[in-house]
Structure formats: C-alpha cells, structure tokens
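Everything below concerns the one structure shown next.
With one protein chain held back, the other chains of the complex are shown just where they sit.
Moving on to subunit A:
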Amino acid sequence: MWDLFNAWLIAPFDYGFMRRAVVGGLALSLAAPPLGVFLVLRGMSLIGDAMAHAILPGVALGFLLAGFSLPVMSVGGVLFGLMVALLAGAVSKMGGQREDAAMASFFIISLAAGVMLISLGGSSVDLTHVLFGSVLAINSTALLLITGISTLIVITLAVIFRALVVECLDPLFLRGQSRHSGWVHSVFLGLLVLNLTAGFQTLGTLMAVGLMMLPATSARFWSKRLEGLIGIAVVLAMIASTGGLLLSFHLDIPSGPSIILLAGAGYFFSALFGRYHSLAAKLRRKTTPLAVEQGY
C-alpha cells in the first residue's frame, strides 16, 4: 500500500523538473483563480479566453528571436497581450462597439498571426509546446518568473480588491468616489495578461486560461460568498494542477490538457453534486418542501 502511494505520489518528485513544475503550478493556482472569479462575476468569462489567444503572437515573436527562451517569450506575450487589450478598449470607446466584440475580433487575428509566426520559424513540435505547454520546459529561471508574476498578481489584487468589488457592483459609484476608477479595469486586464503569460509555460497559451476559469466556475456551485468563491477556487486549482501533473507523468500525456481536464472533471462533479444550483441541489429541492420564509 505504502509502496503504491510512494510510487504514484512521491517518487515522481524525485525528478527536478517535476518539483519545479509542481511549485510553479501551485503558485499559478494562487494567482489565477481569483482573477477567474472576478471574470465570472463580471460576466466576462470569455475575455480570459480572448486574452489567451492575444498573447500568442508575442510569444511566437519571442520564440523566433531567441528560440525556446521563456523570459523572452513571456515579455513578448505580455507586451502583445497588453497591446491587444488597449486596442480593444480603444476601438470599443471609439466606435461604441462593446469591448467583447472588439476583443473577439482582435483575438482571432492574434491567434492566426501567432500560429503563422511559429510555423514560419519552427517545427510542429515547437508549436505544440507553445500551445499546450510542457513541464520539461520549466527550468529555474522559468520557475522564478512564474512565482514572481504570481506574487505580483496576488499583491496587486489585494491592493485593488475593494475598488474591483465596487466596480463590479456599481461602476458609477466608483467613478464618483475615485479619480482613478478608470485604472481599476486596466490594471485588472493587465493582471490577466500577466497571469496568462506565467501560465503558458506549463499549460500552454491555450490551456492557461483553464486554470483561471474552471476553478472559478466550479466554485460557483459551492459558495455564495466572495471569500468562499476565491478560497474554493484556489483549492480546486491546486488539486487540479498537482494531480494533473502526476497524471501527465504517469500516463505520459501532455501536462496542460491533463491539468485542465482534471479541473474539468472537478467542474462536472461540482455541477452534479455542488451545494448550490447543481443537479443534486435541484433534486433535493424537489423532495423536501421549501421552508416558508416570512418576509417581503
């Protein structure tokens, strides 16, 4: 029994790359889910997806210039992601088009440009690495980058937390209260880009968004409070990233998809058995009479 436990859960971490990958995954699991929770609450769930595509050309350019160097690719990704976010914001202000429409246009252009750039300069193996991640890619520099970015995200989020909450609920109130209200949204989008850039190394650009969104959407089935949502999402993300890495190690499958599929399994489980709004909760409601609440 102990041998099995050891072989499955402990032994893989004898390898340095697995240790680095799991630390990176845990760091990301602290930073990504809170962003996802805010995206879900603001009805912007798909923006994360769009941004994930938007960083691709930058990553690809970095790849063309410096080979498979994570810092260079990350800087490229951040710059490109921020540029797309700014452009989308500008277009939506200019033409009265909603931000999501502008974002949708930009991200598909970015995706095409990114894939084009990578295939110009590399092989399909490189493309797979960038799109779907590779635990083997995480060296000490990359780990420092991931943990550094995650720390920055958590601290910044703590600083703008109240403003972000107020903006979700009542943007007009925030605008009345603070001259910097416009910044809150921009800083938030910036954090999103940073997080996706940190995530693409283990998860790949397309999968990085999963660690942000799936724990957040799953948490909706378990809590009705903001702190609860964030806490549960973080725990789910940590389980998914660690478990996914182990699965990827043992079954020899790509790390990104296996982490995200595990998070996806968590989502289905939550949707079926969660405390609120899940299938089980609906069935429970049918069998027990509703408590009659006196009030207006």
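FYI, a contact is a pair of C-beta atoms (placed from the backbone, for glycine too) under 8 Å apart; a residue touches a chain by one contact, two chains touch by 3 or more; residues count from 1.
Here is the rule we use: contacts and distances are computed from a predicted model.
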Inset, instruction - Look at the options "ABC transporter ATP-binding protein", "NADH-quinone oxidoreductase subunit M", "SirA-like protein" or "Formate dehydrogenase, alpha subunit" and return the one that UniProt uses as the protein name of the missing chain. - result: "ABC transporter ATP-binding protein"
Legend entry - Touching the absent chain when the full complex is considered, from A:Val75, A:Ala163, A:Ala198 or A:Ile260: A:Ala163
Legend entry - Omitted-chain contact residue, chosen from A:Ala11, A:Leu46 or A:Leu226: A:Leu226
Legend entry - subunit A residues that touch the omitted chain in the full complex: 41, 159-160, 162-163, 165-166, 168-170, 172-173, 175-178, 223-226, 228-229, 295-296
